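One chain of protein is taken out of this complex; the other chains stay put.
Chain IDs A, B and C follow the sequence of writing; residue 1 opens each chain.
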Amino acid sequence: MAILVNKDSRIICQGITGRNGTFHSLACRDYGSNMVGGVTPGKKGASVEGIPVFNTVREAVRETGANVSLIFIPAAHAKDPILEAVDAGIQVIVCITEGIPPLDTASALYTVKSEGRHLIGPNTPGIISPTDRCKVGIMPGYIHKPGRVGVISRSGTLTYEVVDQLTKAGVGQSTCMGLGGDPVVGLSFVDTLKMFNEDPDTDAVVLIGEIGGSAEEQAAEYIRSDFNKPVVAYVAGRLAPPGKRMGHAGAIISGGSGAADGKIRALSDAGVHVVENLTMVGSAMSKILEAS
Amino acid sequence: MAILVNKDSRIICQGITGRNGTFHSLACRDYGSNMVGGVTPGKKGASVEGIPVFNTVREAVRETGANVSLIFIPAAHAKDPILEAVDAGIQVIVCITEGIPPLDTASALYTVKSEGRHLIGPNTPGIISPTDRCKVGIMPGYIHKPGRVGVISRSGTLTYEVVDQLTKAGVGQSTCMGLGGDPVVGLSFVDTLKMFNEDPDTDAVVLIGEIGGSAEEQAAEYIRSDFNKPVVAYVAGRLAPPGKRMGHAGAIISGGSGAADGKIRALSDAGVHVVENLTMVGSAMSKILEAS
Amino acid sequence: MNLHEYQAKEMLATRGAPIPRGALAYDPLSALVAARKLKTDKVVLKAQVHSGGRGKAGGVKVLSMSDDIRSAAASILGRTLVTNQTGPEGKPVSCLLIEEAPIIDSEIYLGVALDRSSGMVTVMASPAGGMEIEKIAAESPDRIFTVKVNPLRGLSAFQARELAYNLSQDPNVAGQINKIINILYDIFVSYDCTLVEINPLIISGDRALALDAKVNLDDHALFRHPELEKLRDRTQEDLMELSARQDGLSYIKLGGNIGCIVNGAGLAMATLDLISLHGGSPANFLDVGGGASEQVVSDAMSILLDDPRVKVVFINIFGGILRCDVLANGVIKAIRHRGLQLPVVARIEGTNIAAGLELFRESGLPVEIIPTLDEAARIVVQKAQTLASKAS
Partner (left out) sequence: MNLHEYQAKEMLATRGAPIPRGALAYDPLSALVAARKLKTDKVVLKAQVHSGGRGKAGGVKVLSMSDDIRSAAASILGRTLVTNQTGPEGKPVSCLLIEEAPIIDSEIYLGVALDRSSGMVTVMASPAGGMEIEKIAAESPDRIFTVKVNPLRGLSAFQARELAYNLSQDPNVAGQINKIINILYDIFVSYDCTLVEINPLIISGDRALALDAKVNLDDHALFRHPELEKLRDRTQEDLMELSARQDGLSYIKLGGNIGCIVNGAGLAMATLDLISLHGGSPANFLDVGGGASEQVVSDAMSILLDDPRVKVVFINIFGGILRCDVLANGVIKAIRHRGLQLPVVARIEGTNIAAGLELFRESGLPVEIIPTLDEAARIVVQKAQTLASKAS
């Protein structure tokens, strides 16, 4: 099995008739994901190469039994679809959209949390569980390999880089996910580490952090006290100057907090194997697995 | 014991330095209630005949361990103190204020419920548990008598009337409370019936309904399915013309719903002893208790 | 406080909801002029009164331009319209709304109200518009769609959209309905309404149009919207009820001859019930409120003494905050001021009862104090019946 998404996931795409929505819905289906429907208001009855389109999420859930949603809606309007998914009963919401005003995300997230649902992102490449052939996101599926290592990251391409290394080193993945590069995102390192901790099919975790915020420090705290599987980590952004957003809205060192050094120290102190050279992440994990 | 308030209740009054706040805080204390403090912003350090005054509810709770609050704040500003009480950890909030805009009440109530607290009112005379000598409200304490009958009502003076009858008939009360005469109030008949159902010190309940809304019908539904103690009921307002607010903002027959007849029928059908003549409520209860 | 149809429609139009073209007229000639200005074949004249059921009562007329519009207007203006909602006294018609009469392809119901049990504002929509929502609810409950609005979150865009797509699968029409639902909700919350309703919203070709609209405001929140006070039409309200409310009293006129003063709404309703149970008929509901002052009690008493229909006055007080001595002083003051032509029966109980009784005794006024409520009610009814039979 895997965490959050698996072969039982019934996935819809909100914004399916848009360019990205169509392209990635089909790419997910091609990978093996169970894409049961899509939502675009006013396009009910249409079909995206066989995937039925509905006017509302509620309707889509009623007709298809969907429990996971992949959102491609422009940033200015992305808050409402998240709420719509929650109200319609969707359990896992993957929001790809980049550049959502943080107060919109914060407001939607409050509802997501109080209803006990899971939001991945926004500004995430999504989530993939290779063994279950379930991909809900925009990552290139072919670089993944079924296996027993979890990957969590705040970055998209950096995740691909690491997954590629793992796969080339013969290390398969249970679930790989991007938490999103925004200042406020749904699931955190801690939330997902807890899930990996419980997942009998995950043996170890790669954690890819970056500057900004304190998610890595919180992860370190949790790993130290409760996590019982090996963790390899890499933290990007040691060269980042303070006060600048390094591409991600969330990757900013502000007021002296959020710098890479503190995160690396916290993770090391918690017993995490922190790799300085990005290109060594795959081999580091490979060695740890061989040793155990 | 009793429901909601008892001898362990530690009570503060929000708005204690106002005319009504002072008068009734002292009246409650005179009755025997444990009035531990009061709140009026800017009056910290003052004392209302020995009851210490604080600037904020949080401060009052920290200093006094209060868990019940009695609110006397003008209607235009009454929403905020309810939220303040919830945030400070108060468990039972009794809001006497009349004429709060219903959308304000609805908004505050949402927070009260989602935090798992209890709101009595607004527009309520409050609650009293005679055996525990605990009164949190504006009712005349002396008409009550310790005993084993619960009284719940949507009206103030009508409750006094009924309690007076019970006491004169020798029937004491466990807890008496007014739910409030507004369209939207906190605790409902069903909520309080559930508490009385669990309360080993309540043998029977008097339920005083009135026109407007469907609280009595819902109570009937609950009584029919789950309530296992005798209930005597009276429903006021058989003569009320449709579309008129009968004093209480909530006592209005609108669009054909909320009339007394339907409520009486529902209660009777649920096995409740419905009394047509208000003045017979005490004797009806008395007879039922003797028979059992 | 209720608004007229034309006022409700202006609110809608200001926010961008489409309404039929139309104009107001206060006399038959201007009604004719207004109708001509519409440059249309068919017009509708609608009496502007605070009541539903105007059509059946003759308050709405659909006419073609060849009809005698002036006479039709004259036949409505100035009369008192008695509908199934006004009570027998009816409502005076001083104003007509003259509108184009568009072609109706279908009729939709849209309404916003506060759901009491959940404490949530609820938006209701039905494709079975044109009849009352209660009737739709009774006859085809599955044709009503509702969304409850989280009070903290407000109406979400998707909620309005969901309702709209339940009413129409045509994206153009659904889009219009969606917009109108948002407008209704905005009006409801921004003006603290008790009801905002468009019934029917018609679909005429590819266009949605609010054919009739209702906006009722919550009196307890009017203080937040002082600008709405100018929309009040006093001719549509009972002046006695209005002035009583300004005195802090809750007064409602009823059909009988027993004047009642009670403290507390519940006890006041119960008093009416008791009078009726004993075969009497109350002239009014009058709640002096929990914390009435001597002056308020005196004002209340004066209202009854001024009412020519009242044959006997019944005072029923259970003193809680309102002390019996305050009550007694208020009653005595009013009687002394007005002079007493009517029998007064009083049942008083509660806080400071002894002092209250003593005050009545000292006053020497012929106020009959009966200690038990049931007995007091019985005596009041008896007196009223005796006096009524004498008068006839």
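By definition in this document, contacts are C-beta pairs under 8 Å (C-beta built on N, C-alpha and C of every residue); 3 or more make two chains touch, one makes a residue touch a chain.
Note that the structure is predicted; figures quoted are calculated from it, not measured.
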Going by the touch rule at the top, give the shown chains the omitted chain contacts.
-> A, B, C
Who touches the missing chain here, B:Ile11, B:Cys28, B:Val57 or B:Val163?
-> B:Val57
From the list A:Gln14, A:Thr56, A:Ser69 or A:Thr111, which touches the chain that is not on show?
-> A:Thr111
Which of these, A:Ile82, A:Cys134 or A:Leu158, touches the one chain of the complex that we don't see?
-> A:Leu158
With the missing chain put back, which residues of subunit B would touch it? List them for me.
-> 41-44, 55-59, 77, 80-81, 83-84, 87, 111
Can you list where subunit C touches the absent chain?
-> 150, 152-153
Contacts of subunit A with the missing chain: which residues?
-> 20, 75-76, 98-107, 109-111, 125, 138-140, 143, 153-161, 164, 181, 183-184, 188, 208, 210-215, 218, 234, 236-251, 255-257, 276-280
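The definition used in the following text is that only the chains that are shown with their structure count from here on.
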Treating touching as the only link between chains, describe the layout with one word: line, ring, star, complete or other.
-> line
Maximum centroid distance from subunit A, chain identifier (CA atoms) | C
Calculate how many whole Å lie between the centre of subunit B and the centre of subunit C, each centre taken as the average of the chain's C-alpha atoms.
-> 28
Subunit A-subunit B separation of Cα centroids, rounded to whole Å = 49
Multi-partner residues of subunit B (each touching 2 or more other chains) = none
